[in-house]
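Note that one protein chain of the assembly has been removed; the remaining protein chains are unaltered in position.
What follows is subunit A.
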């Protein structure tokens, strides 16, 4: 193909965008609506996912060890128990915390008056256990319970189950939303394509009549699809960026220390913008491809 022809295709694709003003506007709007939905959705899902994985990472159980008066016997029992816990399959980490360390934690949490107990510490030493797969934590705590010298296991069974239940539900809702979104998008785009096909039928027919090859017919359409994709992603990129910036500035300080944490504006916004423009170009290309394909077959 000659360079002149490539330039001609570029020029033609831009001219045709403006010639088919309303049609282009409709296509660009369909892409815009789609990408807005995708962008908002991507931001929600990425944040939710981030929260979910950081919460999951934090899930741990606390194993309280029996009190044994003899220091040496206690030490031996503790060492043995740590070894046993570590050897349970699926355990990622078993961190020992002596009863003095436990008391310090308590004082830190509840206040100076607990320093009283420094004379005679009534607390038990403990082991903090994390699982490789947070969902396994309850199975692991069941196993630990059966070990020797274990006084009790604090696994916050209800909390963990509630949390996992919530995350599971959130992800499932996300999935349903993705599917719903997909159908909306396909409906929007295919409708636009159908109208475009009808509008361009004659044009393609005449091009073929005067001896245009299939690629000569197709290329300006594909380029036009790319422009539509790019133009359609401008508003969503700006809107999502500005909105997330504002939401982040308003909410992030208030969420300090909370379960839900917002992802930093950058790089999140660049990733989502990138996703939107690539998706926009892809949708535009796909739409154009589908709309010419039918007529090039004949």
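As a working rule, a residue touches a chain if its C-beta (ideal position, glycine included) is under 8 Å from a C-beta of that chain, and two chains touch if they have at least 3 such contacts; residues count from 1.
Operating definition for what follows: contacts and distances are computed from a predicted model.
UniProt lists the omitted chain of the complex under the protein name "Cell division ATP-binding protein FtsE" (options: "succinate dehydrogenase", "Cytochrome c", "ABC transporter permease" or "Cell division ATP-binding protein FtsE"). Screening A:114, A:128 or A:216 against the full complex identifies A:216 as the residue touching the chain left out.
Touch with the chain that is not drawn comes from one residue among A:91, A:123 or A:207, which is A:207.
If you put the missing chain back, the residues of subunit A touching it would be 1-2, 4-5, 8, 19-20, 202-203, 205-214, 216.
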